[in-house]
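Complex shown without one protein chain; remaining protein chains in place.
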C-alpha cells in the first residue's frame, strides 16, 4: 500500500508543528505528595516536519499517547512522550499540551467542611532533539474580588464578583516546577477572598467579611501576584491574566502582565 | 441529473424536523418604536418530511432566508418564512429559531450617561399548514444579585454577583408579543440592581447601595418575575431560569419555573 | 445566627426547581460488565420549594454530592441522591442531571488496534416523593456520514463529514435502561461508517470504502435509528437529533424526531 506521507516534497518548506489536536483521553496526573489523580485530558501533540517529507503519520501520535495514559504523568514523563514522538516520527522537535480539570481539597474556614475545588490546568512541553524540554505550567484559579472604589464611595456594601487569574510559569533548568496545589495557594492568598465549593453559614459570614476587609482592584491582585511569583526560587518566566466578571456590568475588568526573570 | 432526495422511501417514517442548523446571516429586527436593528443571526430552520420522500432539499432553506435578511423581521415576517418553506418544500409543518444579540440603550442612574447593553434573544416560530404560527420570544437578561443571608449574618458587606435570567414567553392568539425592551425592563426591576455598560463614579455608588438595599435570593428574583409575568395581558406560557454566578463559589445558584397561564 | 432561608414567604408561589448548577466533581460511573469508570461530572441538582419557605439551603446539595462521588453510580444510586435531597431539604420533588465524558474501547476494523473513543453522556433523574424515579439517558455519538446525492451526481468522490447524533431515551418501569456501550453500538451501525481514534492505513482504506458504500442523508440516519430504537424492549420514549457538519458548507444539516412508545 503506497505511503503517500513519506513521499518527497518539492516546496522546500519546513513545517514547525504538525500533529493532532483535541485528542481526548483519561490521564493520570501526579499530585503533590505521593498520589496521582485521574483527569479528562484534552491533548494537542505535534512534531516538526522537514521540508523533504510530504506528511507526518497522524496515527502514531495516538499510538504513543495510549500507553502513557495509564502511568502517572508529570514533567519527566512528558519529556519521554516527546522523545518517543521525535524518534518514531524522525522529527527535530516536538511539543505537547495536556489540558485538564484538576481537583484540590479545600477546607472551609470555620466549619472546616471538606470539598473539592476544580481548577483548569495545562502542562506544556516543547523539546528540540538532544536539548532539555522547556516546560510551562498553566493554571486558572477562581476567587472573589471586591472593588475598593465601590466600598469607599458607598454608604454600605461594595460590589464583588467571581474572578479568575490565568497564570503561566516556567522554571530555570535544574529547578523543579511548582506544584499546582502550591501555585493555587499563592494566587488565592492574594484575592479579596478564596472560593470554596462547600460553605456553611458561619463560613459564608467569614468570607463575606474577609472580602469586605480586603478590597482589591484587578490591578492590586495582579501586582500582589507579580510580587509573589518573582520570589519563587528558580522562576524563569511568568504571565498573569486576571479577569473580574463585574457584578455591575456585562463585561469584565482585565489586567495582564508577563516577565522573564533574570538571575 | 438524478434527484435522489425526491425518490420514494419505504421505511414508513414521517420525520418531524429536517433542515439546516447554525446558518449565520445578518438580519434586521424590528425595534420598539419605528426603527429596526441589524443583528448577527444564528438560524435553525426545518420542515417536516412525509414518509414518502427520501430527503428534503437543503439548499432551499438558504434560498428562502437570503432575501428575508434584507427586510425588518418580527412575528409576521417569520410566519411568511414558514409559509415559504412549507410551500417550497411541500411540507405539513415548519419551524424556525433565530438567535441574536440585541442592543438596548441604557441610561446610567445619576450621570445619565448613555450606553448600549447587549442581550441574548431568540425568536422561535412553529407552524402547521393552515394554522396560525406559535411564537416564542426568548430573552436572557443580565443583572446584579445580592445575597440576603450573607447580608444578614455578616457585620458588613454582602456577597453579590452577576446573574442572568433566561425567559421564554408565548402569548395567546390575538395578543401581540411583548417587546424585548419591555420584557428586559420587567426583569431588571426585579433584580437587586440592573446592569449598565457605562457607570461613572456617582452611578457606581448608586448601584452598590441599591443592590445592598435590595438583597434577593435567586428564589426571590424568580418569584417576583413569576408575579410580573402572570400580569401581562394575554400571556399564554412562560418559563424562567435564573442563575447566579456566585462570587463565593465556582458553581452557580439556580432556580427554574414554567407555567401555562389559563384565562 | 438567623436562618433567612427558613423564614416565611408571603408570595404564595411554589418553585419547581431550586438548586445548584455547574458543580464539578469526579464521579464513578458503572460500566457494562463489572467495572466502573472515573469521570469528570458537571452536575445540576435541584429540589422543589414550597410556597411557605423563602429559600432552600444551597450548601446541602454539596454535602449530599461529596460522599456519592466515591461510589460507582447508576440509576439506583441517583434515586438515593434524590431521596437524600428530598429528605434533607424537606422537598416534594427533586431532579439531578450528571453530564460527563465517557470512554469506550474501540477496535480498528482491520489492524484490530485498540483505542478509547470519548462520548458525551448525561444521566437525568426526576423524582416525586413516594414515586419511582423517571430516568433519562442522554448520549452523543460521533460518526461519519457520506452524502448520497453528492455520490450519485459526481463522476467520482462524494462529500462526507463528521456527524453527531444526540439521543435521549427512557424505559418503562421494570425495564432496565440500555447500557451506554450498547446504545452507542446501535447508532454507529446506522452511520455511513463509525469513527475510531486510532486507524492504521489498512483501517483507513476500510472506513473510506465502507462510507462510500453506505451513503446516507441525515434523514436516512435518523430513520434507521428510529427503527432500531423502537425495537428496544421496554422503551418508553426517545428523541434523536442528528447533525452533519457539512464539509461543503459552513452550516450543518439537521434532523430531529421524538416519540413516546406505547405498548
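A, B and C are the chain letters, set down in written order, and residue numbers restart from 1 in every chain.
The criterion applied here is as follows: contacts are C-beta pairs under 8 Å (C-beta built on N, C-alpha and C of every residue); 3 or more make two chains touch, one makes a residue touch a chain.
Because the structure is a prediction, the values reported are computed rather than measured.
Q: From the listed residues A:23, A:82 or A:187, report the one that touches the chain absent from this view.
A: Residue touching the absent chain, from the options given: A:23.
Q: Consider the whole complex, including the chain that is not shown, and state which of B:7, B:63 or B:76 touches that chain.
A: The one listed residue touching the chain not shown is B:63.
Q: Touching the absent chain: which residues on subunit B qualify?
A: Touching the chain left out of view, subunit B contributes residues 1, 3, 23-26, 37-40, 59, 62-63, 66, 69, 101, 103, 113-116, 118, 197-202, 205.
Q: When the complex is taken as a whole, what residues of subunit C touch the one chain not shown?
A: Residues 117-118, 142, 144, 146-147, 149-150, 153-162, 193, 195-197, 199, 201, 204-205, 207-209, 211-212, 245-251 of subunit C touch the chain that is not shown.
Q: For subunit A, which residues lie in contact with the unshown chain of the complex?
A: Touch set of subunit A with respect to the missing chain: 1-2, 4-5, 9, 11, 13, 15-24, 44, 46, 49, 54-56, 58, 148-149, 152-153, 217-220, 222-224, 226-227, 243, 250-258.
Operating definition for what follows: only the chains that are shown with their structure count from here on.
Q: Please tell me whether the contact surfaces of subunit A and subunit C are same or different in residue numbering, using the over-half criterion.
A: same
Q: Indicate, using Cα centroids, the chain positioned nearest the centre of all protein chains shown.
A: Of all chains shown, the one whose C-alpha centroid lies nearest the global centroid is C.
Q: For subunit B and subunit C, let me know how many angstrom lie between their CA-based centres, rounded off.
A: Inter-chain centre distance comes to 25 Å.
Q: Roughly how many whole angstrom separate the Cα centroids of subunit A and subunit B?
A: 35
Q: Show the residues in subunit A shared as contacts by 2 or more other chains, in ascending order.
A: In subunit A, residues 118, 197, 199, 201, 205 touch at least two other chains, as defined above.
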